[in-house]
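As structure tokens, the structure follows; a few thoughts come after it.
All protein chains but one are shown at their positions in the complex.
What follows is chain A.
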Amino acid sequence: MTAIAAKAELQRPEGDGPAGLLRALLDDSREMTAVERFAKLHDEGAPPAQSKYYRDLIPAGLPDQGEQYAFDVDLDACSGCKACVSACHHLNGLEPTETWRNVGQLYGEGSSLGGTSGGLPVLQHVTTACHHCVDPGCLAGCPTNAYEKDPVTGIVRHLDDQCFGCQYCTMACPYEVPQYSKSKGIVRKCDMCHGRLAAGEAPACVQACPNGAIRITVVDVAETVARTDRGLFLPDSPPSQLTNPTTVYRTKRGLPTNVAGADAGFAEPQHAHAPLVAMLTLTQFSVGAVAVGSVVRWLGGGVGADAAIVLGMLAGQAGLAVAPLHLGRPHLAFRAVLGWRHSWLSREAIMFGVYAAFSIGAAVFATLPYVEPWMPEFVSKLIEKLVPVALRTPVEALAIVAGAVAVYCSAKIYIFTGRTFWLGSRSLLKFAGTALVLGLAAASATIGIAGGSASALAWLAVIVAGAKLAYEASLLAHRLDHEGDLRLTARLQLGALKPVTVARFAVGAAGVASLLIAGLGVLPPLFAPLGATALLAGEFVERWLYFSTVVPLRMPGGMPTR
């Protein structure tokens, strides 16, 4: 019999039967003994034990001028174990479901283009985290300046306490790096374990890769920009021209260009962002109504035109009021303007602020003639002195200009993301179209109710709304494409979100039909407001689809879960 540590022996109470044993066993199971029996002694002065494995995987010194730190991934060494993901999670103390690193797969038919694959099929795992881009989309997009690119290391850091949770960076980053935490109301992301690097330690992922596939290197910024501007980054990944990612993926065995992510061709409905749907639709409605109302007034319109301006102003206020609802920390909404130098979101916030002032002014001018008769004379005189009627047209004109710029900023926010469904005219035409359709429809409704002749406006609304519907419908033809994100968007609209798509076109068509009836002028004027309401509803649904059927840019992922 060999030596047995006495501590482990269970002392059983004498003569107490199975119940006594049970009690003793339960007590024993609650006793923690590992420390006293096995705790390790360590040399407190020594460098971290793991440093012997990662010493060669981190740079010896700081980057020079024109250089920065970058992840360097040896694809040949990455065997797909994903230890980097869990190590990052545990060594950074992340939330239970939070991960800052991800591993996707590229698959491809064999290629005889050099390398060792020798015509056999290709399976390549790709580990990815923040690429600490030269021109980070998150940083450029952030309205609160919650991102900083360290001037020395180039590490892109997120200031968690500065963030107000607008989640725009989750769209502006082409690599799905910033992760939003609902419970915290902010996003967080990989910081390349900057404090570890500063202390001469390796980032968690570098420490944990069994095959040393991830290292930190110093890269030349200009060279990185030149390379990524030519699109040289990784097959089947977002266009590297967007942000100039610094991560270097290297392989000696070669990677055929025809490889595709395991999730290529897969799309699922995205978050619809209801407050943003409301905000965009209502503010565009507002700008349209104020603009059409003003123009009609300049052309001699009456009560109906004034009403359109007031209605437009109110819609704008409502739209701006709901906007903060999508913030994780709405009490910090004022920070939205801080990033005006780089963020279209800040610019949008500022321009809608300007627009709000002028549109309120225009609405005041529109209202004054109707309330003046009830005012004491000195009040109306005072008002006339402070805001002379001569200013009315300039105020309206400025409201239109500010509104148009604000809507343009709104569109730029989404165009900036590089997502195909949001590119160029697909945002601009839609946003401008919404403003025009709803402006015309609203004005035809108010003028119609006021007893004026709204036929011309109704006809215009019918033409523009019809054209917009046709433009939106033209996207569906992309379902037959062989590849590309528009194909996926079209398939989402005809697949998982078919009821929404049907609703969009049905309500839109109903609106057009109603206004057509209003334009013909044969039936009571009720049809203009009815049509305008239907078109407004239709635009809400259009915007819902705009968010929920976009295909985000992303790194190659894993086989999707269905």
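Definition applied: a contact is a pair of C-beta atoms (placed from the backbone, for glycine too) under 8 Å apart; a residue touches a chain by one contact, two chains touch by 3 or more; residues count from 1.
Here is the rule we go by: contacts and distances are computed from a predicted model.
Entry comment: the absent subunit's protein name, as recorded by UniProt, is "Nitrate reductase", drawn from "Nitrate reductase", "dihydrouracil dehydrogenase (NAD(+))", "Peptidase" or "Carbohydrate ABC transporter ATP-binding protein (CUT1 family)".
For the options A:L120, A:A226, A:V502 or A:L520, the residue in contact with the chain missing from this view is A:L120.
Among A:R215, A:R347 or A:R491, only A:R491 touches the chain that is left out of the view. Interface with the hidden chain, as seen from chain A, comprises residues 1-5, 8-10, 12, 17-19, 21-22, 25-26, 28-35, 37-40, 42-53, 62, 76-77, 79-83, 85-87, 89-93, 96-97, 99, 103, 107-110, 116-117, 120-125, 145, 150-153, 155, 157, 159-163, 184, 186, 188, 193-201, 207-212, 262, 264-266, 335, 338, 479, 491, 494-495, 558-562.
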